[in-house]
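Report on the following structure.
One chain of protein is taken out of this complex; the other chains stay put.
Each chain gets a letter, A, B and C, in the order it is written, and its residues are counted from 1.
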Amino acid sequence: VKQTVAVVGASGYTGAELLRLLLDHPAVEIAGLYAKASAGQPLARVFPQFAGRLDRTLEPVDIDAAARAGVVFSALPHGESAPVVEALLDRGAIVLDLSADFRLRDPAEHAAWYGHGASAAVRARAVYGQPETRRNELAGARLVAVPGCYPTAAILAAAPLVRAGLVEASLIVDAKSGVSGSGRAATPGTHFAEIGEGIRAYKVAGSHRHTAEMEQELGARVLFTPHLVPMSRGLLACVYAAPTDADRPASAYRDAVVAAYAGEPFVTVLPEGALPDTAHVRGSNRAHVNVFWDARTRRVLAMCAIDNLVKGASGQAVQCLNALLGFPETTGLGGVGLFP
Amino acid sequence: VKQTVAVVGASGYTGAELLRLLLDHPAVEIAGLYAKASAGQPLARVFPQFAGRLDRTLEPVDIDAAARAGVVFSALPHGESAPVVEALLDRGAIVLDLSADFRLRDPAEHAAWYGHGASAAVRARAVYGQPETRRNELAGARLVAVPGCYPTAAILAAAPLVRAGLVEASLIVDAKSGVSGSGRAATPGTHFAEIGEGIRAYKVAGSHRHTAEMEQELGARVLFTPHLVPMSRGLLACVYAAPTDADRPASAYRDAVVAAYAGEPFVTVLPEGALPDTAHVRGSNRAHVNVFWDARTRRVLAMCAIDNLVKGASGQAVQCLNALLGFPETTGLGGVGLFP
Amino acid sequence: VKQTVAVVGASGYTGAELLRLLLDHPAVEIAGLYAKASAGQPLARVFPQFAGRLDRTLEPVDIDAAARAGVVFSALPHGESAPVVEALLDRGAIVLDLSADFRLRDPAEHAAWYGHGASAAVRARAVYGQPETRRNELAGARLVAVPGCYPTAAILAAAPLVRAGLVEASLIVDAKSGVSGSGRAATPGTHFAEIGEGIRAYKVAGSHRHTAEMEQELGARVLFTPHLVPMSRGLLACVYAAPTDADRPASAYRDAVVAAYAGEPFVTVLPEGALPDTAHVRGSNRAHVNVFWDARTRRVLAMCAIDNLVKGASGQAVQCLNALLGFPETTGLGGVGLFP
Partner (left out) sequence: VKQTVAVVGASGYTGAELLRLLLDHPAVEIAGLYAKASAGQPLARVFPQFAGRLDRTLEPVDIDAAARAGVVFSALPHGESAPVVEALLDRGAIVLDLSADFRLRDPAEHAAWYGHGASAAVRARAVYGQPETRRNELAGARLVAVPGCYPTAAILAAAPLVRAGLVEASLIVDAKSGVSGSGRAATPGTHFAEIGEGIRAYKVAGSHRHTAEMEQELGARVLFTPHLVPMSRGLLACVYAAPTDADRPASAYRDAVVAAYAGEPFVTVLPEGALPDTAHVRGSNRAHVNVFWDARTRRVLAMCAIDNLVKGASGQAVQCLNALLGFPETTGLGGVGLFP
């Protein structure tokens, strides 16, 4: 028998991406679809790509009904998600939350960056849902805080280097994201003519909330510069780091990353010298990683390319579900990137 | 046991798209991958999206070996495909050919548009592989000529109207395609800076070869205007037609199309008034169709949006394979469009 | 001495484009800049491209002050513009209005398409500001209704053919526009991730208001299909028409257009067979036109590419100003298209 799952917040991009992936998952059955603003509308009107494949109607959020599915994905916005998630947990559901409400462990950090009041006690029980770095906590978890898109890429690029003590714990993360990372709301920052044929950074110098997530998971200080790129999907993180030992062989850094990801089903360390490209992971849960040594300045450059909506959100959530329920992690996530 | 299939011409876009789809097909196993220019290279170097998922090497074209798979997809260029296909047929293989070499039945038409000499006898045995219009010929076929991208969209939009005699047999097809339709070769016509932030028609007024395919399948004269749009994938066809009876009720046209596609697994006639958008079928084998009546000029406008590499090429080829082998047509083709 | 001009509605795309062009106009001096929502803000905060070049503040709309400039461009939205324009006229100003409020002559047509009540008497005095077709009315005009972007392209493509009686007065206009044509408001229809990597038609079958303008100026029935293309600027119109005499030589159509535009400073009829491309007129006031004969269906295809914000709006407005004041029409408008 299949595991039933509900999706709360199915009218946003990460919600729709969850549905796309779950429809291909052989061990899962989609129970209810819940949304706020679009409740009452056919899913295929809100997202026409589902016409003929999932002809269902978005229902108003019903916590009791959702909880009965047993497993619930919450793709509600930050702040809106916490009370729903807590109510779902109270009713015994397993919850995978794609918002930021349960990602930060330190109450002071959470308050500083988000302010709103997800219960610290509940947050303390949440597992940060990046299987590559926290796999052993996922089995049997009841609440997974699925990471943000930027932290996912930055952590995949840098964690093996930082954890092995190969680089100093002060990193520069210069990252570039497609527009879907901003969500479906129409704003000046998502208007095609405003952002379509240019590039710019935004929320620089410690003003983007994902900074805190990276610092928590990497145990390092992070200078984070996000950019908005004229493409719908994709996220590329470049992490610059100083070596802890400047005389270490240049190959040590890439070797460490290769070793760290041996056996990882979704992380490909590219051949030496090959550059990650977001176009090659579009639509897939795969991360393309590589590491370079800059002899000129004696610094390390680690890179990771992902699809912000898949490995950076909904695909990672499904990967966590697999880990949590004991399915092979690749179940339902084998899709090859849509290139070109 | 699974059906083994070989892919000849795996280093182009339609070849790669075949591999992406076949990897998700539960009843098929990929045997050899063959290519010309890229032979000897790992597939993941030519197409990095396959890294970790299909770690194979492209082999030089080996007709005997390919034929032993039993089923072969040929994604070679026009002209290069015919001799390979004929040799494969001689060795008993079933062939699905994505080139134009076997699409035109009339030898004079073929000679006029393509010149090169695919055997007329072999061409006469080929089935034009659009399941919605030629399903009954596909079961048991040995050679399928998979349609071009533009004809697929134009035929899906117009065939129900023309065949029912609702419109005159003289059509205007104004169609817009993404750049991948031009293939992977780097040319001025695929250079980002040349075509990236503008739109233009090309090969107008009866100079594009797909004109002949549309005329053959629709039994109508066609004025065809293809355009190149700054996007990687997607094809939208607008077909303008004059009614055979100007006093027929306006609803008759859309009704006919709704009826024609009832039960079709991959054609969605959108709700009345809704406009097909290529963004909603990206990466999927689905066609979004709709029909409008322009009371002002008393003309019919029929539209169809597809992904040129899927329903317009490789997905349709797999759909034909399913029809040919007796699998449900949707086998391996259930993927929802990647939107956004 | 220079002619002072005021711009009302300077916080939208056509307003900003006016400022860009007027800054390069040697016989004009920009007096006041007026806006509604952005009043009180520095222009360079609303449109950073002006920093260092026009460091002025947007003022709340002040009709008396604007009128004192002598010439006023109104780039306010439809409906909002009419009362402002009428008040400016009352104060003796010459007005070039970029809204639709004064474009339609027939009161019934205006009411049917726009409803709101620009005075019919004032509307009757307005000159439709397309110099190529109405130049003789522009000299000395007091009110110019600057045409919409779609009508500009469609009229430039088709007017010589229709007026010479070479084609039937029933046209199909299949046109493709960049996103800036939708204005600066953030909506689902301008969201990058919704529309950035696909193409779709909108407001089809007689539901787009520009239909009426085309019909008025061309004296023909028009089936109009506008499309939204993933690019910021550019507009390509394809006009399909039936010949009035099917036996006329194929060359007659292009010859007529070449003759019609001989001496026109902003209309280039491309060499025979060359295709207009919006990328080649980006940022310029130039129109690229060509005409084709489809022997297969015995129909004419006329095409025109413009920049929707320049020849389709603000550039044409400046061209009208030149015509009106007796300057050479090219004054301040010589800029070459920004390609690539």
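By our rule, a residue touches a chain if its C-beta (ideal position, glycine included) is under 8 Å from a C-beta of that chain, and two chains touch if they have at least 3 such contacts.
Everything numeric here is computed off the predicted structure, so don't read it as measured data.
> Who touches the missing chain here, A:238, A:267 or A:323?
A:238
> Which listed residue, A:3, A:57 or A:225, touches the chain dropped from view?
Of all options in A:3, A:57 or A:225, contact with the hidden chain holds for A:225.
> Of B:78, B:184 or B:248, which residue touches the hidden chain?
Among B:78, B:184 or B:248, only B:184 touches the chain that is not shown.
> What residues on subunit C make contact with the chain left out of this view?
Touch with the absent chain occurs at residues 13, 16, 19-20, 23-24, 45, 47-54, 179-180, 197, 232-233, 265-266, 268, 270-271, 274, 277, 280-284, 286, 288, 309, 334-340.
> Spell out, residue by residue, where the missing chain touches subunit A.
The list for subunit A reads 170-172, 174, 176, 193-202, 204-206, 211, 221-223, 225, 227, 229-234, 236, 238, 240, 275-280, 282, 292-297, 299, 301, 303, 305, 340.
> Under the stated touch rule, tell me which residues of subunit B contact the chain that is not displayed.
So the residues of subunit B touching the unseen chain are 13, 178-180, 182, 184, 186-188, 190-197, 230-232.
By our rule, only the chains that are shown with their structure count from here on.
> Based on the averaged CA atom positions, which chain is farthest from subunit A?
The chain farthest from subunit A, judged by C-alpha centres, is C.
> Just curious, how far off is subunit B from subunit A if you go by their C-alpha centres, in Å?
Using C-alpha averages as centres, the distance is 35 Å.
> Measuring centre to centre with CA averages, how many angstrom lie between subunit B and subunit C?
So the centroids are 38 Å from each other.
> Residues of subunit B that touch two or more other chains: which are they?
Correct list: 197, 232-233, 277, 280, 282, 340.
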